[in-house]
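Starting off with a structure, shown below.
Up next is chain A:
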Amino acid sequence: MILSSHFPVLIVVAPLFAAYLMPLCWRWKRGLTKPIAVTALTLSFLMALNMAFQVLRSGPISYHAGNWQPPWGIEIYVDYLSVYMALVVTGVGLLILIYSTKYSDKMIEKGNIAIFFALILLLIAGLTGMVVTGDLFNLFVFLEIASLASYALVPIAGSKGTKGRFEASFRYLYMGAIASTFTLIAIGFAYMATGTLNMADLALRLVEAREAYPTLVLMSLGFFVVGFSLKSALFPLHLWLPDAYAHAPAPVSALSSGLTIKVMAYVIIRLFYSIFGIAFVSSTGLLSMIQIIAALAIIIGSLYAIAQKDVIRILAYSSVSQIGYVILGATLLSSDGFTGGLLHILHHSIMKGTMILAVGAVMYKTGKRNIQDFKGMGRRMPYTMGAFSIAALSMVGIPPLTGFVSKWFLLLGTLEAKSYAFTFVILASSLLNAVYYLRLINYIHFKDPDEGSVRVDEAPMTMLIPIVILGLGAIFVGMMANIPLTLISKAVSSLGL
Partner candidate 1 sequence: MIWLIDLLLLLFLIVCALEATRNKDLLSVVIIFSSYSLVMAIIWQQLNAPDIAITEAAVGAGITTMLFVAAISKTSRWEE
Partner candidate 2 sequence: MIYQVISQYNYIAAVILFFIGLYTMISRKNLIKKIIGLNIMDTSVFLFFISMGSVEGGKAPIIVLGSENVIYVNPLPQALILTAIVVAVSVTAFALALTVKLYGDYGTLDADKIRELREEPG
């Protein structure tokens, strides 16, 4: 019995299993809640790492749940792109979970702590499930687990949360439910046209179905794109996002921004490249439309971010802008652009994770997060704010940090695709990023704190370590970009670019 051959399913089942245990633990053995959560996710991360080596060594893994052949049973299909996303999701998720173990003590209502961890595990399991699955309806099921968990995580802080948290959660649910229904309809159309739910099989049969049922295939694609644009907060469907981030606890904002919307963008990439076929998508004219929307998202998200006073809202609008980069990179039809878009997923997960967690650490200490309250924070919490600044500089795209590498590839991509307007968009947006991130850095390091502000010191170790690891990740990935790039370049070439 080789256990490692079951990793594609165990990577999802491990966090789920731990989540099921949470209510029992909370009732009878409270001390075990956090260790079990962290252990389960560590296992998941190790499995993802192992799978990355397996995939690099011997190609994509196909796992048949219940021993049924793919079109009949559910196939779990791990290729280069999936394993890359799985690594990002479990790795960043694990760091955020470690951070939450301390954060939850003070910032989450006591009765909700076990539920908080269970929901985080469910969210990460849902996202991992979406990433590794090879079946369209299975994707929907895990999408619902992840979505329901993330709606519920917004107001989880209970009486320690902000006042608008229920409304933010309701708005998120409202948009998310519409998106889920659209996705279900799209799956129905795809099934109706082809008679299968397996992604690989679907890709083959859609070629014929395009002739036989052209409207059906087109509608399916349209509903998918609208649904997942809503879920990934692609401009102009981002309206739920700033509120949800501003009212959620910091680790939850970090998870949504770093992972959830990235996985939704991954699904769009998967739909375009592995299912519908990028040539077909581009022949419908949808691709150029999405390019323009993504470019608008990049610019308008940055402009909104400049206008904000609340640091979390700055970061939230910045996410709207960054998801634009990912989508733009994926739709440029150039291998360099695609590489840049995929690298941007990793880059942005790490950077946004660092920054939101750092802001969370400040809130943990002072309870405030207005940009004014960050004056002089650099002297009081040097390590936290150091990591924050590295991440901010990386977002601006200063070499040798990651942001520079991914933006460099994106620029090459726009040049390769001869879309010079987008070259200009990326350059302009770097400038806009610089405006608001350098303003933050200026406040943090070069301003004196206000008279009578709260005196605080460094964040506790359990919170500091994840922040610093993520911050160092910016330097590490930037310097040694060839490590993720080996995986990404294989992913790009396996998807046909």
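The candidates came about this way: all candidates are chains of the complex that A comes from, given by their letters.
One rule holds in what follows: a residue touches a chain if its C-beta (ideal position, glycine included) is under 8 Å from a C-beta of that chain, and two chains touch if they have at least 3 such contacts; residues count from 1.
What you are looking at is a predicted structure, and each value in this text was computed from that prediction instead of being measured.
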Selected neighbour of chain A [touch, this complex] from 1 or 2: 2
Residues of chain A touching candidate 2 in the complex: 137, 140-141, 144, 148, 151-152, 155, 163-164, 166-167, 169-170, 173-174, 177-178, 180-181, 184-185, 187-188, 191-192, 197
